[in-house]
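The next block holds one structure in the form of structure tokens; read it before the comments.
The complex is shown incomplete by one protein chain, all other protein chains being positioned as in the whole.
This part shows chain A:
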Amino acid sequence: MATVSYKDATRIYPGADHAAVDKLNLEIGDGEFMVLVGPSGCGKSTSLRMLAGLEEVNSGSVWIGDQDVTGLAPKDRDVAMVFQNYALYPHMTVADNMGFALKMKGVAKDERESRVLEAAKLLGLEDLLTRKPKNLSGGQRQRVAMGRAIVRDPQVFLMDEPLSNLDARLRVQTRTQIAALQTRLGVTTVYVTHDQVEAMTMGDRVAVMKDGKLQQVDRPLALYDSPKNLFVAGFIGSPAMNLLPARVVDGGVELGDLVLPVPRETTERATGADVVLGVRPENFELSPTGEGLTMTVNAVEETGADSYLYGSLTGVPHDQQVVARVTTRTPPSRGERVLLHIDPAKVHVFDKTTTERIS
């Protein structure tokens, strides 16, 4: 096991006019599950590959523990890429399917068997070790693939979109299992995904990237509750945070036909009068006082005790669709107007020009 450190690590592809990864500084703790997340082209896979040795580091360095691995060949780094895209060998037992790579490395038979048994116990595959893979379920096959990486006993696991080829059910099943397994194994893991739900569900910490730059790294709940900038605010959360144009006025921030009381020390941080208010869908409620923002409901989606209301707010541009999650026994109908209340303490305020959080 080991820590991983990126120190000003930069990758510029030949002929490119900007860095694919720009001065990345990231410390990953020993045994930590770190998820790199962001949209396509944000640099998350490149960052992982710099750690794996597949991409050159043009400047800066990458460390595993106290060793600078920047110039090392991939096979000398003691990392394992967990490869979900595998075929199981039909004539070999589950045990051999897990342990054959150790045989290639010259690991003695007793040692091989002991490592395979240990991994199989962790993976709930103990009773299947002597069987051929023909009758294994999709989930069991995934676990055999994980077993192949576990028996190698690497310092760091690397996973690049490992669930992207699976159907939705197997994806949920496998992500839960990977997270549980990583906790039990305690091996430092760097995991890349474009899916923020996957990232937030699995990671001890999540690093959000955009345009080659690290935007924020924090525990999932901290990212959700205190996004550092507009990009993180809009990217993390499903449904996404409502990001609404507003103006700084005396006594707070004006949104549509409402002035929300926002502390002066917050509004003073704004570089101009234009700000963006961020409101999570669950931070709206149907106004109990007869005051609030008027929403014209375009669609209603009921999920158990809660309803998601989709619509537009009076005074806010109509192309700005707003989502509110409210608890009510009598959800409004399509076309109806409702009054929404927002708790000012739960509003996120961003500077429109710098896009940084100011609240």
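The definition used in the following text is that contacts are C-beta pairs under 8 Å (C-beta built on N, C-alpha and C of every residue); 3 or more make two chains touch, one makes a residue touch a chain; residues count from 1.
Note that contacts and distances are computed from a predicted model.
Peer 1: What protein name does the UniProt record of the undisplayed chain give, "Signal recognition particle receptor subunit beta", "RNA polymerase sigma factor", "Permease" or "Lipopolysaccharide kinase (Kdo/WaaP) family"?
Peer 2: Checked against "Signal recognition particle receptor subunit beta", "RNA polymerase sigma factor", "Permease" or "Lipopolysaccharide kinase (Kdo/WaaP) family": the hidden chain maps to "Lipopolysaccharide kinase (Kdo/WaaP) family".
Peer 1: Using the touch definition from the top, which of A:I12, A:L117, A:V172 or A:L185 touches the missing chain?
Peer 2: Counting the whole complex, the residue in contact with the absent chain is A:V172.
Peer 1: Which of A:D30, A:D78 or A:D96 touches the chain that is not shown?
Peer 2: Checking each option in A:D30, A:D78 or A:D96, the one touching the absent chain turns out to be A:D96.
Peer 1: Of the listed residues A:P74, A:G186 or A:P261, which contacts the missing chain in the full complex?
Peer 2: Of the candidates A:P74, A:G186 or A:P261, A:P74 is in touch with the missing chain.
Peer 1: Pick out which of A:I12, A:L117, A:V197 or A:V300 touches the chain that's been left out of the picture.
Peer 2: A:V197
Peer 1: For chain A, which residues touch the unseen chain?
Peer 2: Interface with the chain not displayed, on the chain A side: 13-15, 49, 52-56, 73-75, 81, 83, 85-92, 96-97, 100-101, 103-104, 123-125, 127-128, 130-135, 137, 139-141, 143, 164-169, 171-173, 176-177, 196-197, 200-201, 219-221, 224, 237-238, 282.
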